[in-house]
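Of the protein chains in this complex, all but one are displayed in their positions.
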Amino acid sequence: MSAPLLRVDDLQVQFFTEDGVVRAVDGISFDVREGELVGLVGESGAGKSVAVSAIMRLVESPGRIVGGHIEFKGETLIEVERGDDGESYRTDATIPDGELRERIRGREIAIIFQDPMESLNPVFTVGGQLREFIELNRDLSEEDAREEAVRMLREVGIPEAAARYDDYPHQFSGGMRQRVLIAMALACEPALIIADEPTTALDVTVEAQILDLVDELQERYDTSFVWVTHDMGVVAEICDRVNVMYLGEIVEQAPVDDLFYDTQHPYTEALLDSVPRPDETVEELNPIKGVMPEAINPPAGCRFHTRCPDAREACKTTNPDCRDVTDGVTEHRAACIKHDAFETTYEGSPPLETGSGGGFDVSLSGGETDD
Amino acid sequence: MTERASSASDGADAVGFGEPLVEIQNVSKHFPNEEGMFSWLSFNRDADGLPIETGREWVRAVEDVSFTIRKGETLGLVGESGCGKSTLARTILRLLEPTEGSIYFKGTDLADLSGERLRNTRKDIQMIFQDPQSSLDPRMKVGKIVEEPMQAHGMLDSEGRAARAQELLEKVGLDPQHYNRYPHAFSGGQRQRINLARALSVNPDFIVCDEPVSALDVSIQAQVLNTMRDLQKEFGLTYLFIAHDLSVIRHISDRVAVMYLGQLVELADKQELFENPTHPYTQALLDSIPVPDPRADGHRGVLEGDVPSPIDPPSGCRFRTRCPELITPAEYDLTDAEWERVRSFMRHVKRRDFTETDPDALSQRYFDGQIPSGDAGDKVSAAIDDIAADDWDAAAERLQNAFAEQSICAREEPDYEVDPEYGADRHTVACHLCRE
Partner (left out) sequence: MATTHSDSETLGGESVEDFDESEQSVEARVGWRYTLAQVRKDPTAFAGFIIIAVASVVALVTTIDAVVFEYLAQYQVFAQFGVEKYWLAKTIWMSPTAEPAGTPTLLPPVGMENTFGQGTWAHPLGTDDRGRDILLRLIYGTRIAILVGVLATAIGLVGGMVIGAVSGYYGGWTDDVLMRLAETLYAIPFLVLVLAFIAAFGRSITFAMVGVGVASIPKFARLIRSRVVSVREDEYVEAAKAAGVRDRNIILRHVIPNSFAPVLVQATLQVGTAIIIIAGLSFLGFGIQPPTPSWGQMLSVSRNYMIQNPWFSVWPGLCILVTVVAFNMFGDGLRDALDPRLNN
């Protein structure tokens, strides 16, 4: 297998707030190969959006990338090391801001956000914005760029593309706007598209249309995707490989089929158990107990141990890294010490009292506001 | 009707479990498209004489909806955004005044009530809102929030209310110690529980839940859904549960109603609806949901285009403009395959998503070179000629008038009942495919 297109290694992003340091992303590593659709899944507050914005160095103040190395096509998008004084600084290998903006953003890596209304300027026409983007990034004349813009709009399934070129964003429906953004992302035929919950705000039938479109376009352009979502259904539909995030860490990393049929981390398992199914009637849902702790003060040891049905004493002290836990035929990593790959005292450790799995009575009084 | 009126004052005990508690009859709700002093005036440059037109545009948000909710059941109401489900909920609660129709609650027509009498009936009907952020007043403490409905209806004295509020907080799974906290100190799921406690405070019979879990994380959704179910059992509540998520609806409902563009398209027992969906829209909706199972063979994206505007909805069946199973107009003698091609051609012309104008190439591309014979064929040929003359609008209109508008789907409003395969409940479908 060739070298990965994008490699994220030990990425750490922290937010320096009044109340303290929030470790939003705490040492995650994953890679994306050519033509692959990699999912980043987790609940709100897991740090998945922050993680992908770090790839393009778009983390906003008070957030800062304090560690890690991101490599794209052999170039270092960012490398942050900690100096002797404890301060983190960018190494010389990091490509400069100007070059990143000119050469990488939009051209090599494009981003699609959740809310298309925020990404389009309401006072300019949709076509005009697309044309300008193409004109700037592909050095085409205005004429050619316009033609290309109409072609792109047609390509992503905008009806009457030529006529709607002069419409304003508010005249488009949510699904249409998301198509425009996809057109914009594809305009420079980038190698990688980062999609941050692009279908969350859409209705199911429209979501299905967009997923179809992405499938189709990926086949045609062979673009790689990083797809951020909280919806296990979407993951199952389109992802090739999946990273499950919990509280700033990746807890499981596996090809999509293994993730669903050979689940190795209790969090992933609990997440799958707690969603109602559209295709079968589930009598009793089995929710995950409690709520996700705040990233400002994460639990010691394994971060999931406060809600984990399999938690034992040992989990309170050991924070496992994400390592290969299966036979090695497929790449399947999990960060749970119940696996043999971790040589710990889990086996002999007494189980933790985290209450019965029944759910709601326990979950509430132990809510995050108490502690 | 007279019978109903006489039982109006009997109160909660008059309705037994399984009996109709809420009956919605032919309810419509239309909004003026613009509000304001002079919104009935509009400017039209092309008009004869004065370039001013009078009259408002109406958004037909809910149109002629009827159904019954039985005591103790959960009726799921599902539809995409903008289909009018929230408007319907607010109309049932009389937060909005219905344009037409009646809403019988325990025999009293809420549409007739106003002022103090309406306010008094609100004790029995409560609502839970979608947005856990904005449905609680940020400047009011949790205890006061829960007590407010009781206070409004003169229930208990202030100590009694405080005691009941704490009891209810505990019931919905919160710590009664949190009585004096402000809402912002709670997470989304906990806020939704405060909402539940507030709704329960006046001991209602009927709770309208407007997307109560759609703003919550999946794992929290499950917790709240379980609580809602437990409370329903304990207090004998009746829910109208509105959601856009069919998985949630499948989990919580007893019967399910599907809405599209202001109208009910299908209503059936839950199992019947999910196992034997009959309306093409329901089928499309079910096919569209991403299934959390990578081995499931999805269909996906079966619907094309967007929901039409409720200002000028399609005639007949409102779903016909997107329906994959539009019925062949009776006057043409077309085979299924031919009809399929005609419709595909019609759709592409309307969306104008090709640039080809050569007649032969078009007939080759969309009809395999075999344009149907007879009347239908003549009309297709005429449209192809229009395109050759670069008059796309004429072509689109010609096809629409000749085919789409001639279908029974465009001419009559469907309303049928089919025999259920599961359970004994009525299964109503608004689709002409069921006309036998």
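Going by the order they are written in, the chains are A and B; count residues from 1 in each one.
The working rule: a residue touches a chain if its C-beta (ideal position, glycine included) is under 8 Å from a C-beta of that chain, and two chains touch if they have at least 3 such contacts.
Please read all numbers here as calculations on a predicted model, not as lab measurements.
> Looking at the whole complex, which visible chains does the left-out chain touch?
Touched by the chain not displayed, across the whole complex: B.
> Tell me which residue among B:Asp131, B:Glu170 or B:Glu304 touches the hidden chain in the full complex.
In the complete complex, the chain left out is touched by residue B:Asp131.
> Which one, B:Glu57, B:Glu100 or B:Glu148, makes contact with the chain that was left out?
B:Glu148
> Looking at B:His30, B:Lys71, B:Arg122 or B:Arg320, which makes contact with the chain not pictured?
Residue touching the chain left out of view: B:Arg122.
> Which of B:Leu95, B:Ala337, B:Ala361 or B:Ala389 touches the chain that is not shown?
In the complete complex, the chain left out is touched by residue B:Leu95.
> What is the set of chain B residues that contact the non-displayed chain in the whole complex?
35-37, 90, 93, 95, 119-120, 122-123, 125-127, 129-131, 134-140, 148-149, 151-153, 181-182, 184-185, 195, 198-199, 202
Rule of thumb we're sticking to: only the chains that are shown with their structure count from here on.
> Nearest whole angstrom, what separates the Cα centre of chain A from the Cα centre of chain B?
Here the centre of chain B sits 32 Å away from the centre of chain A.
> Which residues of chain B touch chain A once you look at their complex with the stated criterion?
Residues in contact with chain A: 80-81, 172-175, 178, 181, 185-187, 189-190, 193, 217-227, 230, 244-248, 250-251, 270-271, 274, 284-296, 298, 300-307, 350-353.
> Help me check something: in the complex, which residues belonging to chain A touch chain B?
43-44, 154, 157, 159-163, 173, 175-176, 203-209, 211-213, 230-237, 256-257, 259-261, 270-272, 274-279, 281-282, 284-288, 291-292, 359-361, 363-365, 367-370
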